[in-house]
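Left out: one protein chain. Kept in place: all the others.
Chains here go by letter, A, B and C, matching the order in which they are written, and residues are numbered from 1 within each.
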Amino acid sequence: MTTLAPRGRALLASPYFTSLVTLLLLLVLLGAGGVAYPGLLAPQVMLNLLIDNAFLLVIAVGMSFVILSGGIDLSVGSVLALSTMVAATLLHKWHVHPLLVIALVLALGAGLGAAMGALIHYFRLQPFIVTLAGMFLARGLCYLISINSITIDDPLFVLMSRTQLGFLGGYVSPGVVVALLVLALAIYVAHFTAFGRTVYAIGGNEQSARMMGLPVARTKVLIYACSGACAALAGVLFAFYMLSGYGLHAQGTELDAIAAVVIGGALLTGGYGYVAGALSGVLVLGTIQTLIAFDGTLSSWWTRIVIGALLFIFCLVQRVLAMGAAGRTRSLP
Amino acid sequence: AKPLVIGFSQVGAESEWRTANTVSIKDAAKKAGVTLKFADAQQKQENQVKAIRSFIAQKVDVIAFSPVVESGWDTVLREAKAAKIPVILTDRAVSVTDDSLYVTFIGSDFVEEGRRAGKWLLEHAKNTAPDGTVNIVELQGTVGSAPAIDRKKGFEDVIAANPKFKVIRSQTGDFTRAKGKEVMEAFLKAEGKKINVLYAHNDDMAIGAIQAIEEAGLKPGVDITIVSIDGVKGAFEAMIAGKLNVTVECSPLLGPQLMQIAADVVAAKPVPKRITTQEGVFPAEIAAREFPNRKY
Amino acid sequence: MSLSLSDTGAAPAPASARVSLAPVLELRGICQSFPGVKALNNVALRLYPGEVHTLMGQNGAGKSTLIKVLTGVYTPDQGQILLDGRPIRPASTLEAQQLGISTVYQEVNLCPNLSVAENIFIGRYPRKWGQVDWGAMRRQAADLLKQLQIEVDVTAPLARYPLAIQQMVAISRAISVSARVLILDEPTSSLDENEVDLLFAVLRKLRAQGMAILFVTHFLDQTYAISDRITVMRNGEREGEYTCAELSRLALVNKMIGAPADAADADIVDAAGANGGAPAHTGGTPFLRARGLGRKGALAPLDIDLRQGEMLGLCGLLGSGRTEAARLLFGADRADSGAIAIDGTERGFQSPRDAIAAGVGFCSEDRKHEGAILELSVRENIVLALQARGGLLRAIPLQRQQAMAREYVQALGVKTASIETPIGMLSGGNQQKVLLARWLATAPKMLILDEPTRGIDVRAKQEIMDYVAALCRKGMAILFISSELPEVLRYSDRVVVMRDRKACGEYQRGALDETSVLQVIAAGEHSA
């Protein structure tokens, strides 16, 4: 069992393997869906999966770092909403240049994240609570700005919203490109930079990381700043996507992001998993939703039940396969 | 002929009202022989956009949806237009730059509902308390949601006409009974007997508040006049028991109308841009008579 | 009592001819207190370049605390740290490292999820174009470990390897830094002699290069084998500083325990002394009989018999499979072949609970991860196993818990502020004693002791082993694993030698001595 792993040995094979299993299961899921609902495997439907979840992917990438370091960030959904709100207000009311707006919003997200990171590290507060309060704060600030939704009509944003980049017989939105770039950058950072490796070390054992002389304080603050910046960037993508700022945007997205990262093979206790897993996790969640939309006969409650059931089956198969793999290589409880 | 295929994206199942709305649409589709693709968005706009994209990919004949929010629909509606799929809005409007992105909007007008509630109150007060000041407490819906904003606005517009009407407390009850009761308790403790009128943005909050009023030893509907919106069954029961004074109807039964319009749109018949549902105001006096007719 | 000495803060000049320079590192009047404990009181220390300086003292004397103060883990209440004569105040281990102080702490502080190579190089990667050069890192790590004759897959996660290997990795990490001061806090506590020799060879090389090395150990042999000077600590104070030559073993022990020069019995220092004199047990049905117990990739099928009142030693080199055998016997890992019989009836141990129910106890070698429950008090740690066996509902009354805890604290000489102190606040050796107490409290019929005296000071070690031997004579069966070969040979009635994860010979007491064991291991065959 993950939380009760003896000697840490059981986990050995699992992270790498879990990621593979996720990918495999995703393909199975899509295959089964394709058989059941013709048209599901159409190229544009697959690309829609990316278009619709680009913002979630960006958030999940930021969340990956947080989770890899053994923390959690519940504020991402509301930071996203806050950035759409701030962007919309700046554009609509103050007519600030859109590029400046984007820069400001990113700085705001990173700043909020860094502040939470600093609280978590320097005051030894629990990430869950700090980011939960951060979630209330960001959402609350949205309402203070305005309780209405604000339309964005800035030409650049509209352009980004309308542009369709041809790809594989379909098209993707600029948001997808941004999200994939962010993912690629994150993979590089996680595996080839000192910062990335320190994140893993902190997740493995924070005290050890400190004793080994790693810059724990700086890294932890940076991790949450990154997550905040990713949430803000996701907000920008969301603004491209929706062309509006609204305090009720992206409610519950933090759970989606956490679920995506965990399904992608990361351990919430930190230290194990891959940033790339975020993509597979996001795609799994997106596929489940697409399947349900294609089915089109489920009532609201059946939708929930089916999502829950699919999640369960997914986790179950993942777990059983991973357990089998771990059993083959090393000892288990 | 091939049956008509409608893709419908519902907000969610957050209230009885919404459920009644869903049932009405499903039933009407069945009756009209329409194939309905139903998608529940669980209160998230991004889910609705996803659903609409998947409807476009599935090449449905008509797309209909109750938008979670007003803004943010330009892009996806443009895609629908490019795919030559007509779009019908139900229940809530959208604000888009280009009106041709949707064919028509069927639904109630939240601001109007607020106004009606206000008007009824002004009339009522004329008879019962012709000259005293009227202290109103307000139970708002979820902060930021369209019905909450509009119902507040409509109501305020109307009562502004009479300076004796004052909203002394206004707090959100999240459209739920539990919250409505909790907030009302606090109002009662803070303002006590000063409260003359309760205006609740939906029936559920009003029902919760009625319990709080009773527990405080006051008589709901008598000591405190209660005005609410929606007209669900529970509200009628409360009115029959004399605990609620009036409910402004906000009809969820849009199904038959939607199917009719969808058929017209596909048949290229002209349809009006705005179709307001027929809605009434039900004061307590006619509740018992009206009760057997209620469907939700 | 030694106030006058430490008050001056001046240590006697280094005796070794090689070290005549100014000290690299000097501590003056260091005080450090924790709630309820004054861990360090006015301690001074001098460390010269090109020397190995050993810090000795009983468990809880304050050695580790001194090292933590020195490396920025704690900020001292009072006192000065001078590096090259300039006062420094490292606020973190990172700063200490940047100042050229490289440390291996008592508890292995590495990241279990990272690969072996990364654990050595994290924080100072070999780089190519500004990015981590994984290939170079792997090669360098493998080279480094080869120096210490450890052949492990450096790309495998650290958690896969037993504690001893982790210890070696930590040492490799520390010595691969080109630091000026190297601090090793009980690095040899879980190493066997072979490894210790290799480590010492490396240390000598570093010493020749002028590195200043501060070394903590409880092994007298090791102290005399490597150190130039010794600082003795007692009860948080510096007892004195001596050159190796001027201090006999006996005198050293006496200084540590604070007894007059002739008090200690010579037995303590004489590691090869006679055993307790109990007759070897033979005949009768064994209490435990394991046949063909094995697990793929961990242990080749193994037969073990253990009688009541018998102490069976397992010896072998690092990774020879002793711990694996113990874990299988206890049900901590599941065996995939073989059978275990207790008192003649077959028992399948699916989990530790089964073993405990059958009267078996197991004191693990990895106290940080598998033993101590750091935030629980000494009392709670002691009663845990007994309570778990008794079941949830039959709670041991508090009075009895306290009485029991007090009894063992006294019997094993645990140095703790009170029995309600969280065990994490105890020194390493004292934690080990508490864990031993946990199992003794269950009054088991059979006890598996995997490196039970790890990190325990010389005197306490003898006391504990005598205590255990006495229990054994009273009828307890004991499986004894230790990397300290003399200890195993001295106390065991029978010895099983292991190599390459299988047993390669079984000998009665007296049939073996150290050299012959090493020969057996080298030969890898049954020679008897």
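In this section, a residue touches a chain if its C-beta (ideal position, glycine included) is under 8 Å from a C-beta of that chain, and two chains touch if they have at least 3 such contacts.
Operating definition for what follows: contacts and distances are computed from a predicted model.
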{"item": "Hidden chain of the complex, named as in its UniProt record, picked from \"NADH-quinone oxidoreductase subunit A\", \"Probable glycine dehydrogenase (decarboxylating) subunit 2\", \"ABC transporter permease\" or \"Benzoyl-CoA reductase, bzd-type, Q subunit\"", "value": "\"ABC transporter permease\""}
{"item": "Omitted chain's touching partners, listed by label", "value": "A, B, C"}
{"item": "Selected from B:T176, B:Q260 or B:T277 as touching the chain missing from the view", "value": "B:T176"}
{"item": "Touch criterion as defined above, residue of C:F121, C:Y242, C:F287 or C:F362 at the omitted chain", "value": "C:F362"}
{"item": "Selected residue (touches chain absent from view) among C:I81, C:V104, C:A385 or C:L440", "value": "C:A385"}
{"item": "Hidden-chain contact residue, picked from the options C:A372, C:M465 or C:I478", "value": "C:A372"}
{"item": "Contact with the hidden chain (one of A:G33, A:G134 or A:G277)", "value": "A:G134"}
{"item": "Contact set of chain B toward the excluded chain (per top definition)", "value": "13-16, 18-19, 22, 140, 143, 168-172, 174-178, 181-183, 185-187, 189-190, 204, 207-208, 211, 215-217, 234, 237, 240-241, 288, 291"}
{"item": "Footprint left on chain A by the chain that the document does not show", "value": "1-7, 119, 122-126, 128-130, 132-137, 139-141, 143-144, 147, 255, 258-259, 262-263, 267-269, 299-305, 307-309, 311-312, 315-316, 319, 323, 333"}
{"item": "Positions on chain C where the hidden chain makes contact", "value": "330, 332, 351-353, 356, 362, 364, 369-376, 380, 383-385, 387-396, 438"}
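Please note the rule applied: only the chains that are shown with their structure count from here on.
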{"item": "Rounded Å distance, chain B centre to chain C centre (Cα mean)", "value": "72"}
{"item": "Chain A and chain B: spacing of chain centres that average the CA atoms, whole Å", "value": "34"}
{"item": "Residue ranges of chain C touching chain A (in the complex, touch as defined)", "value": "73, 92-94, 96-98, 103, 105, 109-114, 118, 122-123, 125, 131-132, 156-157, 159-160, 173, 295, 297-298, 332-334, 351, 366, 369-370"}
{"item": "Of all residues in chain A, those that touch chain C in their complex", "value": "6-9, 11-12, 188, 191-194, 197-198, 200-201, 203-205, 207-215, 271-272, 329-333"}
{"item": "Chain A-facing residues of chain B, complex", "value": "7, 10, 12-13, 19, 22, 26, 36-40, 42-47, 49-51, 53-55, 57-59, 68-72, 74-75, 78, 95, 97, 142-145, 148-149"}
